[in-house]
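The complex appears here minus one protein chain, its other protein chains still in place.
Right, subunit A next:
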Amino acid sequence: MASVYSSTGFDFSNELRNNFMAEKGLPLPKATSTGTTIVGCLFKDGIVLGADTRATEGPIVADKNCEKIHYITESIRCCGAGTAADTEFTTALISSNMELHALSTGRKPRVVTAMTMLKQMLFRYQGHVGAALVLGGVDATGPHLFTIHPHGSTDKLPYVTMGSGSLAAMAVFESGWRANMEREDALNLVKAAISAGIFNDLGSGSNIDACIITASHTEMLRNVEMPNMRVQKERKYAFRRGTTAWKTENVRDLVVNEQITFVGGDAMDTT
């Protein structure tokens, strides 16, 4: 509808079309929280975020070592599960808007700002943007950890997991999380949680990424653990020369006639 003034509220004009198509046998594609394990955990000095590194296309591993911990601002990071394109573009958009917002307000950006921007955008799209996010960071008010679902609901918790491996990771968190953990304990707990996801969930795999955010410093630990390294091949499997028999050999020089002409001139001819 090409009207200059767009009406308030939601526009459900596509519902008729969607229902018609569903009746004809083409159902709406379901946005699911697909192959991933992402976690976030609050400890004494700040937040530890963790993620696996497998990106799946149905039953196929599309990317063996992708990065799921996205940059929002210097001391705010966001792990993304669900449709990869949705998480990438959503976090990039909000990161850009956060930078502008920080410049506009003249203050260090806050985690609740990013969370509010993300939830308002996701709710606007009524769950069709399949991004399930774990947002964590430290700002002037302290450390905060949020989880944002594709439909726009948020939860504020001391430890969270998302993705298909979230049950396995949450089991580890429920067994091991305590308030005010030390940095080492928190990192080990996050690594154990992501490992539980990697080894018990088919949608998660490969390596473990972690990010430790404190008031003073953010440390991105890319591939902090690689429990699925490919073993070195035991033999050389190249075919030896002579495996395939040949009858004739014909070696021809492709350069038939070579003539070198020196072309003078200094600058580019821009006539």
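Rule of thumb we're sticking to: contacts are C-beta pairs under 8 Å (C-beta built on N, C-alpha and C of every residue); 3 or more make two chains touch, one makes a residue touch a chain; residues count from 1.
The rule we apply is simple: contacts and distances are computed from a predicted model.
Looking at the choices "Proteasome subunit beta", "HBAD protein", "Regulator of G-protein signaling 9" or "Vacuolar protein-sorting-associated protein 25", the name in the UniProt record of the chain not drawn here is "Proteasome subunit beta". Within the complete assembly, A:179 is the residue of A:60, A:140 or A:179 that touches the hidden chain. Of the listed positions A:91, A:154 or A:206, the one in contact with the omitted chain in the full complex is A:154.
Interface residues of subunit A facing the missing partner chain: 112, 115-116, 119, 146, 153-159, 167-168, 170-172, 174-175, 177, 179, 192, 196, 199-200.
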